[in-house]
Every structure is written in structure tokens, then in C-alpha cells.
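Every protein chain of the complex appears in place save one, which is left out.
Residue numbering begins at 1 within each chain, and the chains themselves are lettered A and B in the order written.
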Amino acid sequence: MSKGTDRLYWAGFSLILALLIVAPLVLPEFWQRFVTEILIWGLLAMSSDILIGYTGMVSFGHSAFFGLGMYGAAAALISVKPPNIWLALGYGLIGSAGVALFVAYFSTRLRDIYFAITTLIFSQIFYVIIFTWTEVTGGENGLTFSRPALAIPGLFSLPFTTDTLHWFVLGVVTASYLMMRRITQSPFGMVLQSIRENEARTRAIGYAVERYKMVAVMLSGLFAGLAGVLYAVQNRFAAPDFVYFLVSGETVIFNVMGGIGTLVGPIAGAAFYLLLREAFSRFLTEYYLIPVGIIFIAMIIFMPQGLLGFLRRRLNQ
Amino acid sequence: MSPADGNTAPLVHVEDIDTYYGKSHILHGVSLEVGRGEVVGLLGRNGVGKSTTLKTIMGLVSPRRGKVVYEGRVVTGLPAHRLARIGIAYVPEDRRIFRLLTVMENLRTGFDRRGVSEARRQELLAKVFGYFPVLAERRSQAGGTLSGGEQQMLAIARAMMLEPKIILLDEPTEGLMPRMISQIREIIEVLHREGVAILLVEQNVPLTLAASQRVYIMEKGTVRHHCPSCELKVNDAVIHQYLGV
Partner (left out) sequence: MELVTEFLHAIPYDQILIQTLNGIVAGMILALVASGLTLIFGIMDVVNFAHGELFMLGAYVGVIIITATGNFWLALTVATLIVAALGAALQITTLRPLLGRDPLTTILATFGLSLVLQNYALWQFGPVARKIQEPFTGSFSIFYLQYPWYRVLIAALSAAIIGGFWLFLKHGTYGIWIRATTQDRVMAQAMGIPVPWVHTAAFAIGAGMAAASGVLFAPLVGVTHAMGLDWVLKAFIVVVVGGMGNLGGSIAASIFISLLESYASIWLDPAQAVIVSFVVLILTLLFRPTGLFVPTPK
């Protein structure tokens, strides 16, 4: 980005960051948790943007990454006492990495629609496994566990409050965003974008497109799994519903509503969607998805670049 | 220059067309016209925009600027299927017949229209089978099983089924054997005699000069030269300049 845009960008970034830091201090409890949830879903959406927005691979499989991250964390928090947050992170990331590897393998052999459908079916496979393997995963009812403390064994242990958890999540999400931004603006990220624009040409130039795609899937899966871990820690339960393909669908909705290929767009999309959902469910209880769905379809038709799509060029130079 | 047959308004008049494919600016202010029953050639090297011009007239591509006028009516932006029904037919490069449909079914896509009586359909079929007996033989075979030359004939026959006033022919002799090329030449003759106008895009210069009354030459997306073909037959220099042959 040019110098001027650069400064503008960092100014905007700092402003939003400041607002998010202050948020828990001024908002009532319900809204505090709401903002934290937006951050977590935003992270999931960003991870998916690496594939959809930057590499041009539409994936409906993110619920698998997210879910495995969640269940991995659950496994750590249940099996090891006292519950250790680093272990939870570790298990969760390993879980989602495993799924990502599986998906990555197939990702290189399939293009476009086939890939999208297949990732969808994969997330369903994991759903069925989790749903039916009741002894290990708790089946339909999922798993509940207690929240770990922010601890370094031997040094200190700080149980989370709503505030501190929010800041922890904010920290993780911000760090993730910065990392993803670094990656997408690096030469590696440029190759991904080139694959998105014209895969055949990228291959012809000499890049091992398959390898790049696999790495993209792994990265995407890892960050999605991270979101799953955060969700588990925040809510203290893991349920198969989060592995159902609808979650993947919602993730893609966040991306498209917010603007793919921008990284910040998806977070905005998640916020927008969740706010809409909240607003409509006040009036319409369970049927909020009807107006939200209609708005989504209308946005696809009339506003395909999403809310922040206009920033795409600026952010990715 | 007005059309050779003295009729006042041209059948097709393309005015100052700018066409883009995405960001590529292919046509820069192309203008040409074809009179009723005229055979007009469009020559030029590969990639200068000849096919794009045909596609623009056919409504397969929308120009960003300029207009296409047919029989005095502005038809720019109308979808191709409307244009096909009012008398503009298109025979693309590489033929593009429906490979999985039989020869008969390919032809039917042309004459299965409203307002065409059964008798008329039989007439059209008989006519086309008369010109292309090999199609009659192969009428129940799938289009994809035909040879290149046969497919070209099918493509032209199919267009004739639309009973068009003008046929846009894109490189009909490409990849064909000399015997087939002269068959194409004959067909163009026949169509001309029947009063069908033809806009002929070709790389084969001698054929084009022999078959057309007038010729346009394009270069880099615009029309550079325009004259009756008889003039070009003696003026090798122009041909050499724009076509390098």
C-alpha cells in the first residue's frame, strides 16, 4: 500500500483495536460476550478467507476444522486435570491439523465445485463420526467441561473473567489477523492470489500449485481450529452441531457478506450477520433466518463484493 | 461506399463498435455494412477482432459503445436468440455443431420454430439434403461422429434452416481439404443467388476475393481498408500490407 493508505490503515486498525479493548468495560455482560463471540467467528471467517478469498478455493468444510479444534480442546480439558489452556490449544490445533491434512490431500485433485461439495461432505463425515461415537464424543449431547485458567504451570494461574477472557480472545484473534495478513502479503500470498486468478498460468510459470494449495488448506485449517479452541474455552462445551455443514455455510456467508479477499471483510461479515440475527430474533424468535437469508441473497445479487469488498485492492497491494 | 446492388438501406449496419472481453479492448470503433443479398468479406490477420465483430453483430457479446442496426432497427444488446429469429444466422469458427445430437436434431434446432409449417420444413430439409447429400445419408448419426468437412456442412445447413437474411460465416474453410473448400465456395454462390447476404470472415484471401463483392480489411481491432474486391485482386500491395501474404 502507498504511504498515505498505510497510515490510514494503521490508524483505522488502532482505533478499532482500542474500541475492542475498551468494550468489556462499558458494555453490559450480554453484549460483552456477544463481542467476544464475534471475534471468534470472525477468526473462523478469516481463516476461511485464506482459501476462498485468496486462493479461490471455496470450502464448505470449515465446520470440520472448527469442530475438531473444539473437540480437541475438550479432550485436553477433560482428560488432564487441572485443565490447562496450552494443552487445550495444543490438542485442538493437532485435531484440526489432522483434518486439514485429510482435506488438503483431496483439495489438490479437485477443482471448484467438486472441491466445494467434497469439503461439505467431509464435514458431514466428521459430523456423523462425532454424533455416533457417543462413548468418546458424548454423541448428541456433546461434552461439557470447565474453563481453564490462564496459567503457566509453576508461575501463576489467573482464572478468566468475562473481561480477561475477552482480552485473551482479542489478543489471539489480533495476533492471528496480523499473522494472516503477513502471510497473504508475502510472496507466498501473492502466489495464492495468482492461483486464484489463473491456476493454469501459475502452473505454467513453474509453481507447484498443488503444494501451495495444500499449505493454504493447512493454514486455513489451523486458524479455524484455533477459533474452535477459543469457542470451547469461552463456552465450556463442545457439541456436534458445530461440525454440521451449516456452520460451514454460515462461515461462507460471513465471507461473502463482508467481502472476500480482504481478511477484515469476513470479520465485518460475521459481525453484520450476528447483529442481524440478534436483531431479527428479538422480533421473530426462531424464524430470524428467513429475513437474514433474504438479505443474504439480495446481497449476493446486488452487492457481490460484500460490505468491505471495495477495500480489497487497497489492502492487497 | 454504398452497397453494390443499389438498394438504399443496408441490411446490417455496424456503427463505431467498441467491444471488450473483460478488460481487453478488442474492437476500436469498428464500422461496416452489408447490403441485402451482398457477399462481403472481412479479412485480417489472426487476433485482429474479426470473430469478435461477428459475435457482436450476433448479440453474443455486447459492445460498450456503438450500435448494430439491422433492417433499419437498432438491435444492439438484443439477445442472440431474438436475432436468430429475425434473420441473422451465425456459423462460428470450429463449427460448434451439437455433437451429441443427431444430424437431424441439429437441423431441427433451426427449423423447429413457430410459424414454420410442416410442408415448409420438408421443403427446407429437401433443399439442404440436395446441397449436402452426405448429411442425408448421416441424418441419424450423432454430430460428433462426422468428419470436419461434414460438420462444417452441417453447421451451414443448420444456419440455413433459420431461413436467414444474412449469414455470418466465420472461417468456414479452416482445416478443410481443397475439395471441400470448393464445395464451400459453391454454397456461398448458391446462397448469394437465393438472395441471402453473407458476411464472410476468412484467412483464405483468394476465396474471399472471388466470392465477395466488397471486402473490409481489419487490423488491431479496427477497419483499415475497404473496397470492392475487384480492386484488391489487382492491388497486391494492400493485401501484403495488412495480411502479409
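Convention: a contact is a pair of C-beta atoms (placed from the backbone, for glycine too) under 8 Å apart; a residue touches a chain by one contact, two chains touch by 3 or more.
Just so you know, these numbers come straight off a predicted model, no measurement behind them.
**Q** For the chain left off this view, which of A:Tyr54, A:Phe131, A:Phe160 or A:Phe242 is in contact with it?
**A** For the chain that is not drawn, the touching residue is A:Phe131.
**Q** Just one of A:Val22, A:Val80, A:Leu101 or A:Ile117 touches the chain that is missing; which is it?
**A** Selected residue, touching the omitted chain: A:Ile117.
**Q** Among B:Ala80, B:Ile181 or B:Leu243, single out the residue that touches the unshown chain.
**A** Here the residue in touch with the unshown chain is B:Ala80.
**Q** Please output the residues of chain A touching the missing chain, sorted low to high.
**A** So the residues of chain A touching the missing chain come out as 52, 58, 106, 109-110, 112-114, 116-118, 120-121, 124-125, 128-129, 131-132, 245, 249, 252-253, 256, 286-287, 289-290, 292-294, 296-297, 300-301, 304.
**Q** In the full complex, which bits of chain B touch the chain not displayed? Write them out.
**A** That gives, for chain B, the contact residues 58, 60, 79-81, 84-85, 89-90, 92, 96-101, 105, 108-110, 112-113, 158, 162.
Throughout what follows, only the chains that are shown with their structure count from here on.
**Q** Centroid from C-alpha atoms only, then distance chain A to chain B, rounded to Å. What do you get?
**A** About 54 Å, centre to centre.
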